[in-house]
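The complex appears here without one of its protein chains, the remainder shown in place.
Right, chain A next:
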Amino acid sequence: MEFIQPTSWREALEAKAALPGAVPIRGGTDVMVELNFARSRPQAILDLSRVEELEEWGIEDGLLRVGAGVNYTRIVEEIGDRLPGLAMASRTVGSPQIRNRGTVGGNLGTASPAGDALPPLYASDAEVEVASMDGSRRVPVADFISGPKQNALSDNELISAFYIANADGPQQYSKIGTRNAMVIAVCAFALALHPEQRKVGTCVGSAGPTPIRVEGAEDFIGGVLEEGDLWQSRGAIPDAALRRFGELVAGAARPIDDVRGTAEYRRHSAGVLARRTLGWAWEEYRGVRGAA
């Protein structure tokens, strides 16, 4: 096994081009489990923990650009106020030890359907920036994640960053597990209100081969809000509409039975999480909740 430790992004891309089989590692919270249990023996490991460019975040083209190496602790502490949905999701990742190492870049690379950071990215139309020696490209997150543990990275590419808009309205994230910490989600749901675009962003996690954006539910609730002029009046969403929103989300989930939960339970919980998070976010938008 070869161990490659670049100290700049350019060196990292050169190494990946020269050795396309090299497995990138940064926080190590996924890669090391594979190594410790001898589940994988890659020809080379590419350590990205010295690449300072990956640790940076800032505003570019009016969007937040967050380096793939920014860990969950920093997401919560440094940009949690701009991205409340992603911050809530980040706080549910593992433990302090795991959040001090794990990164959104790693979540994107691993592409688990249960990746905690993924649903908030979908709900806010985030884009993934990937790069190679040939240049860089930006891919909408829903196109980037292509299946269970599969993504759109080519052999010579590495994930450099993700782009996401500052929250323009209340956001929520809710996750079901068998306890409060250190669990892989049985089901999760992210919701983002986008008052400027008069849109509601959604995404179910851990209830399908990839996280699933539920456009049918977004369109339905968008219609209810337009029809009642609720964005403007900040009136309450009728209970029947909240319930229907939940049903549409449950109907769009594509869960399986596995060790963590049954498909039936996941489908049901997706609907409950959707209804509740929309209720919470809308109350906050109305100033009823979270305004203090």
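As a working rule, a contact is a pair of C-beta atoms (placed from the backbone, for glycine too) under 8 Å apart; a residue touches a chain by one contact, two chains touch by 3 or more; residues count from 1.
Throughout what follows, contacts and distances are computed from a predicted model.
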* Listed names "Urea carboxylase", "Phosphate transport system permease protein PstA", "Type I-E CRISPR-associated protein Cas6/Cse3/CasE" or "2Fe-2S iron-sulfur cluster binding domain-containing protein", matching UniProt entry of the absent chain -> "2Fe-2S iron-sulfur cluster binding domain-containing protein"
* Option touching the unshown chain, where A:Ile59, A:Met133 or A:Met182 are the choices -> A:Met182
* Which listed residue (A:Leu35, A:Ala152 or A:Ala263) would be found touching the missing chain in the intact complex? -> A:Leu35
* Structure fact -> Cross-chain touch to the chain not pictured, restricted to A:Pro6, A:Gly80 or A:Gly94, is A:Gly94
* Structure fact -> Absent-chain interface residues of chain A come out as 1-3, 5, 25, 27-29, 31-33, 35-37, 41, 45, 47, 49, 94-98, 100-101, 180-182
